[in-house]
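Heads up, one of the protein chains got dropped from this complex, but the rest are sitting where they should.
Each chain carries a letter (A and B) given by its place in the written order, and its residues are counted from 1.
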Amino acid sequence: MTENNTREEEVLAKLDTFDELPDAPPKRRIKLSWVGKIAVAVVVFWMIIIVIGPSIAPYHEMDMEGEDGFLDAYDNFYLGTDYLGRDTLSRIIFGARNTIGISILATLLAYCIGITLGIAAAVKGGWIDMCISRINDSILALPSIMLGLIAIAALGSSISILIGISAIIYATSVFRIARALGQDIMVQDYVEAAKARGEGLWWIIKSEVLPNAAMPLATDFGLRLVFVVLFISSLSFLGLGIQPPASDWGSMVRENLQGLTYGSYASIWPACAIATFTISINLIVDDISAKSGGSLAKKMV
Amino acid sequence: MIFLRSLAVVLLRKWYKTMDKLLEVKNLKISARSDEGKEIPIVKGVSFDIFKGQVVALIGESGSGKTTISLSSLAYTKPGLHFAGGEVLLNGEDVLSMAPLRQREIRGSNVAYLAQSAAATFNPAITIGEQVTESAVLHGILSQEEATKRAEELYRALELPDPDRIGHRYPHQVSGGQLQRLMAAMALCGRPDLMVLDEPTTALDVTTQIEVLKAFKKVIREENAAAIYVTHDLAVVAQIADYIVVLYSGEIMEQGPADQIINSPTHAYTRRLMDAVRPKPGAGQGVEVSGEHDRDIPAVEVSKMTAGYGGVVNGEPKVTILRDVNIKVKNGQVMGVIGESGCGKSTLARVMAGLLPQAKGDVKLEGDKLQGSLHDRSLEELQKVQFVFQMADTALNPKQLIGDIIGRPLEFYHGMKGSEKHRKVSEILDMVELPADFASRYPMELSGGQKQRINLARSLAASPEVMLCDEVTSALDSIVGANVIKLLTSLRDKTGVSFVFISHDLSTVASFADTIVVLYAGRVVEQGPTDEVLTPPFHPYTRLLISSVPELRLGWLEETMEKREMAVGISKGVEITSIGCPFYNRCPNAIEGTCNVKNAPIIELNNGHQISCHLKLTELNDVEESTNAALSASESNNVVSISSNWDKS
Partner (left out) sequence: MMTQMVLRRIGIGFATLIVVSIIVFIGTSVLPGDVAQIILGQSATPATLAQLRSELGLDQPGYIRYFIWLGDMASGDLGTSKAGGASIVSLTSGRLGNTMMMAGIVSLISIPLSVALGLWAAMHPGTWLDRVITFGTLSTISVPEFFIATILVLVLAVELHWLPAIAYMSGDETGWQLMKALAMPLLTLVIVVSAQMIRMTRAGILNVMSSPYIEMAILKGVPRRRIILRHALLNAIGPIVNVIALNLAYLVSGVVIVETIFAYPGLAKLMIDGVQTRDLPLVQACAMIFCATYVVLILIADVASILSNPRLRHPK
């Protein structure tokens, strides 16, 4: 009985202090599975290579030090030589800068364009939104490789053109996401409350929209980067991207393709380099994004 | 000899009881597992029984585990939860330890489930008929033809329109109240022993809720089915349950027969729950207002205002939400705005706040005309009118600290900075009865009631003249909501702020407001001081509304069911009309050829009480008398009435 009474008092005491206090406040921490952790390690590894790569590479990317083309690994040539007898490992290390570096630049540029226009369209609405969205939808309605081919046919290929083209093509999808996010946030009650208070547009964007859009956009950055890497590599593979003799993973696959028939792995290694980087990023994004849906399926009999 | 006989009686009773026991929940425990793999108990050892033909109510607030417990009778837990112990015996057999295939057989055939939102639980791509009969046919209880026939009978019993053909329609083609009843048909089709009803009327408007409750009660009685009725609403429970289990945080506080729990609750928590139930709206509830803050000029005046969405053409919006609205909010008073979903009550507040410019008419603040659009209003005008949003969850930016949320209006309107702002934030937190260290928390770390207090605090920080509160207690549990109302009352007394208090819940409005405005389909049908509005003469819609609010006493529903025969056309939807009385198609006293073609005149009564109706005052009084006569004739003598100490608290 006394036990019951204490319990009763406990409950009432809880009700008397302001309503019910939630148990330990949920802190959102990003938790990675072991797969995710490995993926992070791989991405960090490539980032380090980009920074210090040239100083640790055994040879220079252009040096034709090997005894012959398409040799298997020997001496200091840990991954063999390519069709001109250059060290494959060194070229991969140098290539990281070109492939990933250019992709990151292009993606950043795409984000600057996409977010600025997307948020502007979402916040302003009306005919500004109409115009930008229509043009954007039309560009988005084309396969990106087609746009790339048309642009390169017209303008030729150089690194700055490559960055520009990829940035514009992928800015369209960033625009779409930023606009959708912005529109979602703009109709939230807290934005309405800020509007009702009389806040200016810039304050609303800075304090209400951007902080809430940041996390989803960051996740999307990873996915977009993967697309850009694949896009630029594909163009390079077609001989339309980064031009030789600069080393780049996509062109390295192409250059050494004929070696495949003699059993040379010179074209496989750069392809694997791309794969490790892109798969890792996708795995991280997959890990971070909420897993949903599966739970009910387990309940079926 | 006598001893032997009494022993036999006891034994017989015991045997009879075990035979009759349909569901036995024994020391049931359900847990969740946290990300770190820690066990979090949700249901902490709960035991109760259900006998055949009995309706057992599980009552409690959010987090009490009531839905979780009810689902255990189907051997089901929501994803993320698991059974941690105990037994649930259905006809003597433990459903928790059954083979999965046997569990599947029980679901839908022995135990049927009715969810809170029928709109979400009906599959949008399959016809209603197939979904209603699916379970009965799959379990081999009925053939498809028999099931279809039975479904049609159920549609009739549940008073659904067009019972022969409603089965061929898709869920989006029928109304919410009808879907809720169709779900009852779906549950009943296979003649289950036990029905689990999970808050089946919570999402409905009061006038619809009554119809659905009535239908449920009727079929439960006719089918002689047992039921678990899960709800947070004591007044609803009083109408439908035979036995009540009161839950708090996964534990049983008290259980017993309905009349015992309702009339003489023993546990302090149950009594607190009862206190939080506002009494049935009636006379004598209007709070006397001291003349302290009284001034002649109304704080806010809205005149001849029409508003809507989709662009304005010739002073008429594309979609009209509000039409020809005239209201006055007196200084330091609370104006309650009442109406059902879609009646335009939120729109009214949005127009006053400048979030939606009106198409026609004026809004005045302390006698000065306000511009329709936010951009044209001065900072001072904006500061004086503050809007409090319904859902604190979405009204507070999740990425801002509470201190910044409350601090922003201080900075924005009053130019406060640094320590001055910091001190004022603490002061305001104190006003809404929260500790000062909440300033360094994020909204996510707060409970629902606390968030709503922050939501109010942000508006208070602007030191407004008028606060527009849009359904601020609707999303809260009853006790928490009652506390918020208490807070609002004290704020009004302390600061002299005028309130526009919008709610769909007449009892809440009645307990707090000085004047009441009744909105129907975008028009004011009645307004005036609370006492006057809640006493006859009524507008026919106000009468319907008041009579639909369930009372916290047994037997109320039965009475109303008889009285209600007079309220024709109740299940018809709301029609927004541009001409005539908006209530015409549902009004029992409608005059053909007048009410539908001419706008109703305003009948002026005492103390600014206005009714907008074509009937003469004498006719309205006559209606009242005949209703009362019918009511007293049907009233039974043994109805127990609950006195509530809400006023005292």
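By our rule, a contact is a pair of C-beta atoms (placed from the backbone, for glycine too) under 8 Å apart; a residue touches a chain by one contact, two chains touch by 3 or more.
These figures come from a predicted structure and were not determined experimentally.
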Touching the hidden chain, out of B:E105, B:D324 or B:D622, is B:E105
Sole touch to the unshown chain from B:G37, B:P124 or B:G311: residue B:P124
Residue positions on chain A contacting the omitted chain are 135, 137-139, 141-147, 149-156, 226, 230, 233-234, 237-240, 250, 253-254, 257, 260-261, 263, 265, 267-268, 271-272, 274-275, 278-279, 281-283, 286, 292-301
Those residues of chain B that touch the unshown chain are 71, 74, 76, 104-109, 112-113, 115, 117, 120-126, 134-135, 138-139, 169-170, 172-173, 186
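One rule holds in what follows: only the chains that are shown with their structure count from here on.
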Residue positions on chain B within touch of chain A in the complex are 35, 63, 76, 79-80, 100-101, 103-104, 248-249, 251, 253, 267-269, 272, 353-355, 374, 377, 379, 382, 386-387, 389-391, 394-400, 408-409, 412-413, 433-434, 441, 444-450, 453, 458, 462, 477, 479-480, 483
Within their complex, chain A touches chain B through residues 7-8, 11-12, 15, 18-22, 25-26, 31, 188-190, 192-193, 195-199, 207-208, 211-212, 295-296, 298-299, 301
